[in-house]
Every structure is written in structure tokens, then in C-alpha cells.
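Please read the structure below before turning to the comments.
Shown here: the complex without one of its protein chains, the others still in place.
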Amino acid sequence: MVRVEFLGPIQRETMELDIANLNELATILKDDQEMQEWLENSAVAVNDTLVNNRDFALTSGDRVSLLPPVCGG
Amino acid sequence: MVRVEFLGPIQRETMELDIANLNELATILKDDQEMQEWLENSAVAVNDTLVNNRDFALTSGDRVSLLPPVCGG
Amino acid sequence: MLELYDGSLSVASILKDWYEEEASSNYGAFISFVGTVRSEDGIDGLSFDIYEPILNKWFDEWQKKAKAKGAIIKMAHSRGDVMLHESSYIAAVFSPKRRVALEFIDEYVEDFKASAPIWKYDLRDNKRIYAKERSTAIKGSGLLSDSKDKEEQR
Partner (left out) sequence: MLELYDGSLSVASILKDWYEEEASSNYGAFISFVGTVRSEDGIDGLSFDIYEPILNKWFDEWQKKAKAKGAIIKMAHSRGDVMLHESSYIAAVFSPKRRVALEFIDEYVEDFKASAPIWKYDLRDNKRIYAKERSTAIKGSGLLSDSKDKEEQR
């Protein structure tokens, strides 16, 4: 199982999914109306490293994080 | 009388001169071998304002200062 | 060194500690940037969420960039609520000479603003409101969006 976490202001429970890559996560989330804006403006990390490729392979135990727009300081 | 001060590392006594402009000061100092390098690298202030013109008129009571290369900090 | 505190920062004390820590390190230049909560738009204060694992990685990368220039960096940030006129952020650079410090602090603070995984909320009427308009999407954002999908198929 892959754990999917929504950080900061995204009000969403952590999900446990049986997915093999980020494309599959995108497919699962694309029908969720409330998530569309977050999907457009959030970055994605796998095991705390930012990734830029939807084909990125996932294996059981991986953690995916969605990071919405930031404003530290 | 015009008072001429040599600031910082220029080891020179203050002079009291009867001069009407900075050209006259340059003429007085030009035969002083020890002053040549300082004349080349020093800025000049009259009454604590930097000046850039040798024709700058001086009147009795004015103070001329020579400011050699600086390094604060 | 990256320090996270609950609530506002004790700025004078943190700057003192950092200065003293490096007192014998032979750095000629020490530059620090302090961010303080301004009274504007009627807010009562700000509040911060931090995702520490990625913040630590971000900081370690900047520490490496600093070392490559013979410098070191430090940072302190608040978690949770910080009220008006209190401070939430300090960034510092120590370097042998001034040019590196003056240039590095700018790059380091700007990339912090654009990339560090910290979320800011306005405090108003006891509510915590995400400061969406002032936030910046991290580089590479939108990876999971439909439009990204279409873009890739083109």
C-alpha cells in the first residue's frame, strides 16, 4: 500500500492506495471536484523528495505528499 | 586665512594659508615631494562638503580637508 | 543549523547565540534577515504549518551551497501563531568576506520564500485563514492535474 498525505491547508484525510505510479494517483483524484484546484497548484514528493515525472514508480510502503503553494517567513 | 587639514594617515600639520581658491593650494603643495602621492589619491572637502572644482572660491575662515583613500568596516 | 520554535522568536537572544557560536570561526561578515509580522489588512497575527522532513532537506542543500562558497547559514522559524510585531523568521549567512554574504542572503531568502514547505495563515476573529493569494506554487506544481496530463500528451 502507498500512503498519500495532503499537507498544509489541504483539508483531506491521508489515503492508503494500491497504486504503481503517480499516473494512477492522478486518475483516482481527477473525479474529486474539491481536489482540482489543489492538483493544479500542488507539488508532489515521494518519500520526502520532490518528483517531476508522473511515471515515477511506486512500491508498497512509499509515502506520497501533496504540497500546496507555500509562504514561509 | 584658510585652514588646511590633512586627515587620516597623512602625517602633516594643519596649515593656515592666505589663498583665494583651490588652484592656489595646488600650486603651494606641488613642490612638496612627500605630498605628491597624497595629492593624487586624496579627495578635497571645503567646510566638510566634497568639492570637484579647482576654481572653487575660498574665503577667510574656510576649512579645506584632504581625505586620502578610505577603508571603513 | 535550523531551529524551529513554537510561537514567536526571541530575536535578540537567537542573534546573540549565533554571533557567539561563530565568534572564533574567523568569518569577517555576518548578515542576518529578520521577518516580523506587520499590522495590515486588519489581521491579528499569522500562523504557520511546517513540513519538517522536506524543510530539513531544503536547508541541507543550501548549507552545501554555502559551504561551496566558504560560508555557513543558519535559520530559525516559528510554528503556530505569531502575533503582530512579533518575529517568525531569521535567516543568517556567515562568510569570510562581505560580497559572498551580501549576495548569498538574497538568494537564500528568496528561495526560502519560493520553495520552503511552510504554509501561512492569517489570524482573524479567532479563525485561521490560508494566505492563498500571498503563497507561491512550488516549482513543478500541477504534476497530478488534468491539464498537466494533456500537456504531456501533446
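The letters A, B and C name the chains in turn, as written, and every chain counts its residues from 1.
Following the convention adopted for this analysis, a contact is a pair of C-beta atoms (placed from the backbone, for glycine too) under 8 Å apart; a residue touches a chain by one contact, two chains touch by 3 or more.
Small disclaimer: the values here were computed from a predicted structure and weren't measured.
Peer 1: Among the chains present in the display, which ones are touched by the chain that isn't there?
Peer 2: B, C
Peer 1: Touching the hidden chain in the complete assembly: which of C:6, C:20 or C:41 does that?
Peer 2: Touching the chain that is not displayed is residue C:20.
Peer 1: On chain B, what residues meet the omitted chain?
Peer 2: Answer for chain B: residues 7-9, 22, 25-26, 29-30, 36, 39-45, 48-54, 65-73 touch the chain left out.
Peer 1: Could you please point out the chain C residues that touch the chain left off the display?
Peer 2: Counting only chain C, the missing chain is touched by 11-12, 15-16, 19-20, 23-24, 26-39, 85, 96, 98, 101-103, 105-106, 109-110, 113.
Assume only the chains that are shown with their structure count from here on.
Peer 1: What is the distance in Å between the mean C-alpha positions of chain A and chain B?
Peer 2: One centre to the other, that is 72 Å.
Peer 1: Please work out the Cα centroid separation of chain B and chain C, and write it as a whole number of Å.
Peer 2: It comes to 50 Å between the two C-alpha centres.
Peer 1: Where in chain B do residues touch at least two different other chains?
Peer 2: Residues of chain B touching two or more partner chains: there are none.
Peer 1: Where in chain C do residues touch at least two different other chains?
Peer 2: Residues of chain C never touch two or more of the other chains.
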